[in-house]
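In this view, the complex is presented without one of its protein chains, the others remaining in place.
The letters A and B name the chains in turn, as written, and every chain counts its residues from 1.
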Amino acid sequence: MSLSMQELERIAQLARLRLEPQEAPRMLDQINGFFELVERMNAVDTQNVEPLAHPAAVMRDVALRLRADVVSEPNARELNMQNAPAADGGLFLVPKVIE
Amino acid sequence: MSQDIHDWGVAETASQIAAKHVSAVEVAQHMLQRSQQLADNGAFLSLQVESTLAQARAADAQIESGAKLPLLGVPIAHKDVFVTRDWPTTAGSRMLSGYMSPFDASVVQRLAEQGVVTLGKTNCDEFAMGSANENSAYGVARNPWDASRVPGGSSGGSAVAVAARMVAGATGTDTGGSIRQPAAFCGITGIKPTYGRCSRYGMVAYASSLDQAGPMARSAEDCAWLLEAMMGPDLDRDSTSLDVPVPSLRAHLEDPREGADVQKPLQGLRIGLPKEFFAEGCRADVLSAVKAGLAELEKLGATLVDVSLPLTELAIPAYYIIAPAEASSNLSRFDGVRYGHRADHFEDLVDMYVQSRSQGFGPEVQRRILTGTYVLSHGYYDAYYLKAQRIRRLIAQDFQKAFATCDVIAGPVAPTVAWALGEKSNDPVSQYLADIFTLPASLSGLPGMSVPVGLGEHGLPVGLQLIGNYLDERTLLHTAHHLQAVTDWHLQQPQGAKV
Partner (left out) sequence: MSESPLVQGYEVVIGFETHAQLSTQSKIFSRAAIAFGAEPNTQACAVDMALPGVLPVMNRAAVERAIQFGLAVGSHISPVSVFARKNYFYPDLPKGYQISQFETPVVQGGEVAFYVGDRLHKVRLVRAHLEEDAGKSLHENFESMSGIDLNRAGTPLLEIVTEPDMRSSQEAVAYAKELHKIVTWIGICDGNMQEGNFRCDANVSVRRPGQALGTRREIKNLNSFRNMQQAIDYEVSWQIDQLEDGHAIEQATVLFNPDTGETRAMRSKEDSADYRYFPDPDLPPLVIEPEWVSEVQAALPELPRAMAQRWVEEYAIPEYDATTLTQSQEMGAYFESAARACGQAKAVSNWMMGELLRRLNAQEIEIQQAPVGALVLAALIQRITDGTLSNNAARQVFDVLWQQGPQGPQSEPLSQVDAVIEAKGLKQVSDTGAIEAMIDEVLAANVDNVAQYKAGKEKAFNALVGQVMKLAKGKANPQVVNALLKKKLDAD
């Protein structure tokens, strides 16, 4: 199963990445080269096998830990925003969001 | 004596400082000087002399006041995917150039609480994606055994810093082999613990269900010292952190196994050798060194048994679907809005995202984001992502079957020794294939270790991989320690350690 350039462009859009016209064919080749490997997975029958989302689940039952409903994060706006590329009045600034 | 400081390692440095034979400041200054002298090896991305000396002075003050912290004054470095308040964190990427985290990673905090002195942040493949440290946006790192060769990746900088004796030990992260493989390529010792042993809070996330922090040092004992400090439940901050107590890893390393005697301390240890790890594809020099290591373990009383991990090969596609999928989502936060690189020119909001991300991420990262986005996308999720997760379970089950007849699984870390810089940089798939031996343990969440077992072709180090069952870091460290007690492979010095 290999990707077409069109599909790659759609994926790039979804991922908010630009495909440089010169680079795109090589990127496509490399990704498709990888997908040849992927085909090998189909040789194995996994019909009755549950996906393993959390590796720890193999050794023990994993369950989400729940924490107490307590506020313990004080206002740390200065620190948290210290790397902001653009900010004003305590807000992050971005090009206008059009609804 | 001062010329030996950099040879001491973690345990020795700690005891020398505790005994006041040398001060933390002296050690720090010595290591800082070496780090500056050896800077061409590209190990460090960030060195801040004053920050380091301030920590060293604090350590000395604690020694004065009688504090008994196990790692007081020990000079270490952190892979640049651990966020630190006092050093920038780049994750090897343009995207985070100059980023200052308002908090320290849990692992950084825990080591600091035990008294370490940080020399700086080490080079790595961008966002931990790579096997050669050639994907760093800040330049390559060079193998101290041969500066024209890769150190391995993604924790290449940490491996170099340790091998070149710029630090006593360093933190790394291992998602698909990124501690074990550079440790093997640089002739040092490194361990990835069981998934969930070390907190991931403060580790820039690559693949959440695979990432694990671990120590890299020049002996199993040193790794034990560091790992004991690093690991442990972080229940308030990491929902995947295992709620299990931290065993004492340092204690009883010397002792023989239960029921064994001093002559054959590993009596009773069954070492499983998966036939898939010893098949063709593994170079002769690597096999030879690995077998030499295994022979030593037999002399120590261990028994070698044959096991099989039939789906080994499929670990490659499974990993390279799961990891990029998780990464594609984890890296979405890098959008130039709240931190990180924002492009100078853009037409509108969407363009700002596209420009910033395309400029900030290198090609391998972009490749994996694209792959990951694809395998999660509508219509492909079942065939790729879910299929890979099912294969993952089968691989984990294979290990459990194997562990029915052995205590530890052994084999090579990588099919070859370190390759030349530039040799594989245009062939990512060939690099993926070279991960074949480290990926299965990663997918399964099992602890895995790399131990030096001598030199292969071109005088380059070879690593023996030891894989343990869940939570059994102790057996790995114990086994490696005894191997290192009767061999000197781990003591050999590369050319690149000489100033």
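Note that in this section a residue touches a chain if its C-beta (ideal position, glycine included) is under 8 Å from a C-beta of that chain, and two chains touch if they have at least 3 such contacts.
Just so it is clear, the structure is predicted and the values come from calculations on it, not from any experiment.
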Open item on the list: Considering the complete complex, identify which of B:7, B:26, B:236 or B:423 is in touch with the unshown chain.
Closed with: B:236
Task: Contact partner of the left-out chain, one of B:105, B:188, B:253 or B:269 - done: B:105
- [ ] Looking beyond the chains shown, say which of B:209, B:312 or B:355 touches the absent one.
- [x] B:209
- [ ] State which residues belonging to chain A touch the missing partner chain.
- [x] 13-14, 16, 53-54, 56-57, 61-73, 75-77, 80-81, 86, 88-99
TODO: Over the whole complex, note the residues of chain B touching the chain we left out.
DONE: 82-83, 89, 91, 96, 99, 101-103, 105, 200-205, 207-209, 236-240, 325-326, 328-329, 331-333, 335, 337-339, 349, 353, 373, 376-378, 381, 385
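What we mean here is this: only the chains that are shown with their structure count from here on.
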Task: Rounded Å distance between chain A and chain B, as computed from the means of their C-alpha atoms - done: 23
Task: List of chain A residues in touch with chain B within their complex - done: 3, 7-8, 11-12, 14-18, 23, 27, 30-31, 33-34, 37-38, 40-42, 44, 46, 49-56, 58-59, 64-65, 67, 76, 79-86, 92, 94-98
TODO: Flag every residue of chain B that touches chain A in the complex, lowest number first.
DONE: 98-100, 102, 195-196, 209-210, 235-236, 239-240, 242-243, 311, 313-314, 316-318, 320-321, 328, 335-342, 346, 348-355, 357-358, 361, 363, 366-367, 369-371, 373-374, 377, 384, 386-394, 396-397, 400, 428-429, 432-433, 443-445, 470-471
